[in-house]
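One structure below.
Here the complex is missing one protein chain, while the rest keep their positions.
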Amino acid sequence: MTQSSFVSTLGRTLAGGLIGGISLLALAAGAASAQDLSLAGKTIGVAVVGTQHFWDREAFKGATEEIEKLGGTVVPTDGGRDNQVHANNHDVFITRKVDAVITILGDASVDPKLKALKAAGIPVFTVDHLSPEAVNNTASDNYFTGSQIGILLAKAIGGKGKVAVFNAFSGSLQFCGVRYDLWKYVLEDFPEIEIIKPELAEVFANSPEDARKQTLALLEQHPKGTLDAIHVACWDQPAIGVVQAIEEAGRAGDVVVTAVDAGPETLEIIAEKDSPFVANIAQQPYLIGKTAAENVARHFAGEKLLSQTFVPVIPVDGPEEAKRVYKQLGYGTIN
Amino acid sequence: MPLPLAAASLAPGLTLAMTGIVKTFPGVRALDAADLDIRAGEIHGLVGENGAGKSTIIKILGGVYARDAGDILANGEVLAGGAAADMHAIGIRIIHQELNLVDHFTVAESVFLGQERTDRFGGLAKRRMRREAEAFLRDVLECPLDGQTLIRDLGIAERKLVQIAAALIDGKARLVVFDEPTAPLAAAETGRLFNAIRNLKARGVSILYVSHYLGEIVDICDRVTVFRNGRHVAVLDAPNPTRTDEIITWMIGRQLDDLYPAAAVRTADGIEAEPSFAVERLGDGRSFADVSFSLAKGEIFGIAGLIGSGRDELVDGLYGLRPPATGRVTRAGRPIRLDPALAVQSGLVLVPRDRRRDGLVLDLAVTDNINLASLDEVSTAGFRRERRANARATRLADLLDIRPRSVGTRAGLLSGGNQQKVVLGRWLAAEAEIFLLDEPTIGVDIGARAEIYRLVRELADGGATVIVSSGDAAELIGLCDRIAVLVRGKLVEIVRCGEISVDGLIARTTDAAGQRVAS
């Protein structure tokens, strides 16, 4: 699929999704309509923590393509999925004296850089990174995400059983905290569901392979019948390794997997017959990036933005829904 | 600039009397009641063949070895101890043959290494050290150098002088022992060193000068002690060039025995006509230059020369271990490239001097060592043919009379002579045509020596060309047809063995006539 057809398909499906009234509204309400927005003559720095993962790449693409569409110039940086490099990359924007910055993901090490940008008079717009220095943060509705995946997990294991969770980031990334906390909050309604302690911690870079090893060890420790589900609290790259490990250990049908993000690769896994991967929450990273770019333009148009813009998410429950959402989000078709 | 006191002052010379010094190592009596008597303020020479006990007595003077018996009187007082610290305390300083300098240190840093001057905050007094080092080198050693110069940018003679300055800078030296100080120097450079040594003498310091170069010894020394077989055999007063023959006679003191196989010395006429191996103006850019000779089939050609003559480097160069910078080598009239890998292929083999390190795989069996250079011949399609390999090795071991006869023995367990024979055996197996034997009998007992000589002669009789590099004059005279004499990197003469005595060869290699200093 070419890029342009991809974008147009995406546009169409998004329109469909919004009209269909799935979950929440985008709260970026404002006076200026889409046609009036312009970034002509503006240079916008776009920093992304990495481009190896689908989500990162899509959000980055959504932002940069929209900026260019609106007539702006992009100064991109890529952290190579290293939070420190990502943070340091922001120095480039001060040096290049850009007009505004969109920063995608990143942990707290980026905050001092955002502060410096603000001090230099450069407005900062964040994607999935809540910061007091930012004009606005565009993100999925993480509250809905967390609670929905909790409900789907409970449903998948019949409301009782033992659940292991990969949760490395709830302490360090605000949106991960929301997803994890609400997931847990929902599970509190099911007294027969027990979360295994200690929780697991996945790594940031090269996560599928690391998660595969950790899961193999976990399955050793918890033989058949003593583990019912593994949840990845904040994303789903590790879940790819988790599913591999479950299949390697012959525990498919015994242990189910849930996660959030639902990029094409994980949707494909869910769509497989008898896949251990049973539920996910699909985000719309391209739309999130695009929305952030639009917010920059709205800001320059003099509009007052809310500090948070929520972009809707789509729950995915089982293989059939995975196929449907795959198509709906324009990733193609799965037979 | 006025000379700082600390650098200028040297302590008065030491009178040292060593009597009845004994030092035994397992199986060897290195010093056998040796006497050495050094007077205050004299330059005393010490000469002797390899193994005479010179280096052992130097190590006792340096406190490296403790004497087993014997007395040392320093300025008339009995010296009880003999540790390095004791020797240092009475003012004995050893100038080692090796340079012992760090290439990227400056002159000042090298002079003061281990005895740095500090300021009152504990930091290095760099400027002061530089000043003192420069002053010492200039005033005492007549070698004006910038203290900031790096050692690597100095000539060898200058490095030697820096090494001397480092030993003497503390001003407490009373007896300085020079161990082969001119070995690494080119002829013209020795003059500077001698100036420095004479300067030290003029300032009253006692000096023990140990060297193989008799020309130097008679030139610079006030008295000379000759060692032979761990004992002093003579002390000569007022040596001069007319007395070198006398010194050589004292050094050798033995008759040649029947170690060497009788062989008619070939006349050189036939040799030059059909050279099998020729060297033309070979040089390595530092240790030897302009070396030419040509050899015939069946000839045994000796290379004689002392440490520092470039002999070792020439052998390495011929084999290609250190490719020569200038000149060329031809085989049967065609130039060949000098490269160890190609050398074997083209039938040129080296039996190295340090066979334990370079020549043998000590952990492998005798069979494997013998077959190492000719694996192709005992392999079929890359697989070793065990039986064929063993048969070959056994045949060669018989031929060479290697003991024990079992070829499965680990090479490391054999005696030196038998190890040497294994290495020779390997090259016989490889059917080489030109043999380069580097110190073939070092560490080999008398009985095995005779066998090796017999083998070498048989090789030559079978048509091989053999080059023997050796520091043993008697060995060369007994074994070779012709001998090239190297002195300080130059081939000064090619002598025919029938026309020269052992004394004569020693006189030539030791530059007894002192031509070098004169030239």
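Here the chain labels run A and B in written order, and each chain numbers its own residues starting at 1.
Following the convention adopted for this analysis, contacts are C-beta pairs under 8 Å (C-beta built on N, C-alpha and C of every residue); 3 or more make two chains touch, one makes a residue touch a chain.
Here is the rule we go by: contacts and distances are computed from a predicted model.
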item: Chain not displayed: protein name in its UniProt record ("ABC transporter permease", "Carbon monoxide dehydrogenase small subunit", "RNA polymerase sigma factor SigW" or "Fe-S cluster assembly protein SufD"); value: "ABC transporter permease"
item: From B:Thr182, B:Ser211 or B:Ser287, residue that would touch the chain that is not displayed; value: B:Ser287
item: Contact residue for the chain not shown (choose from A:Trp55, A:Phe125, A:Phe204 or A:Tyr331); value: A:Phe204
item: Touching the absent chain when the full complex is considered, from B:Thr24, B:Asn100 or B:Asn240; value: B:Asn100
item: Chain not shown, touching residues in chain B; value: 84, 96, 100-105, 109, 112-114, 116, 118, 122-124, 126, 150, 152, 155-157, 186, 188-189, 283, 285-289, 325-326, 489
item: Where the missing chain touches chain A, by residue; value: 75-80, 82-85, 87-89, 91-92, 94-97, 107-109, 111-112, 115, 168-169, 171-172, 198, 201-205
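The definition used in the following text is that only the chains that are shown with their structure count from here on.
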item: Centre-of-Cα separation between chain B and chain A, whole angstrom; value: 76
